[in-house]
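First up is the structure itself, then whatever we jot down about it.
Heads up, this is only part of the complex; the chains shown haven't been moved.
First chain written, first letter: the chains are A and B, and each begins at residue 1.
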Amino acid sequence: MSRMRELVDEVLAEYAWLIDNDKLEGWTELFTEDARYDIIPRENHDRGLPLCLISCKNRAMIRDRILALRIANEYNIHYDRHIIGPTKIAEQDESTVRIEANYLVVQTNQDGDSKVFSAGVYRIFLVLVDGRLRIKDMVVVADTFRVPTLIATPI
Amino acid sequence: MSRMRELVDEVLAEYAWLIDNDKLEGWTELFTEDARYDIIPRENHDRGLPLCLISCKNRAMIRDRILALRIANEYNIHYDRHIIGPTKIAEQDESTVRIEANYLVVQTNQDGDSKVFSAGVYRIFLVLVDGRLRIKDMVVVADTFRVPTLIATPI
């Protein structure tokens, strides 16, 4: 069990590190090929509405998203910092684990001003692949409401 | 020692998860029957003033507080997210542990705006009960000053 918690810590650190260092292509490698990645506003989530801000049905879609972002973000320069935790292990067996982890993304604009950009929870189902955890299903439930254009960066 | 740190991680994750998912009745179960739960402004704490914003002498009082909250909060809809850590283990033996953990509560209002609601430190004394840690004494020292009505939700 201890070993699984450590692997979870590792993959979450890697997740944050890749996004915050603008290594978004590397970030897509954390997902399995058939991975789902959704961002859903908490309001919709709590009402059972399936409307997502971002909905990717597999890794190819996640990659497309990043490609689009590389073009769009030319004019939206900012820095992200992810703070993640605490992490609840909801379910696990030898090769899979289901977790929930609170997250906070602090964004700094070009004037050097830092603000809470998004707060919410990650609900992630991970599978062990060659000794490392990979994301098979991830739902980001975002408390913070932002217009879709502003969440072009993955959360 | 490693095992104790893991148990601490688990109970803090559970603590945050229960509050943030509005499972406040479940949250009261994290406390022992004779548990103390106080919220004290840092200003008072540093001056040795015992004035608390919330002071519960046992779990029955904690439960009463939640009952009252269920009525009061009808008109104060918001989402909380707890970010906790790093966690310092100050003292431990086989069945008890004393920790200090920084916390940050980010609150999102109905307009989808997220803000730092409270920052401070948890000082918790926990005891092992049937393989899980339970809170026997918890003092929340809150740096952020808010009028009492706004901290109806546990921190």
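To be clear about the criterion, contacts are C-beta pairs under 8 Å (C-beta built on N, C-alpha and C of every residue); 3 or more make two chains touch, one makes a residue touch a chain.
These figures come from a predicted structure and were not determined experimentally.
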item: Oligomeric copy total, full assembly; chains in place: 2; value: 3
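Criterion: only the chains that are shown with their structure count from here on.
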item: Between chain B and chain A, distance of the C-alpha-averaged centres to the nearest whole Å; value: 27
item: Footprint of chain A on chain B - complex, ascending; value: 2-3, 6, 9-10, 12-17, 20, 79, 81-85, 104, 106, 108, 111-116
item: Touching residues (chain side chain A, partner chain B) in the complex; value: 1-2, 5, 41-43, 83, 85-89, 100, 102, 104, 116, 118-121, 143-146
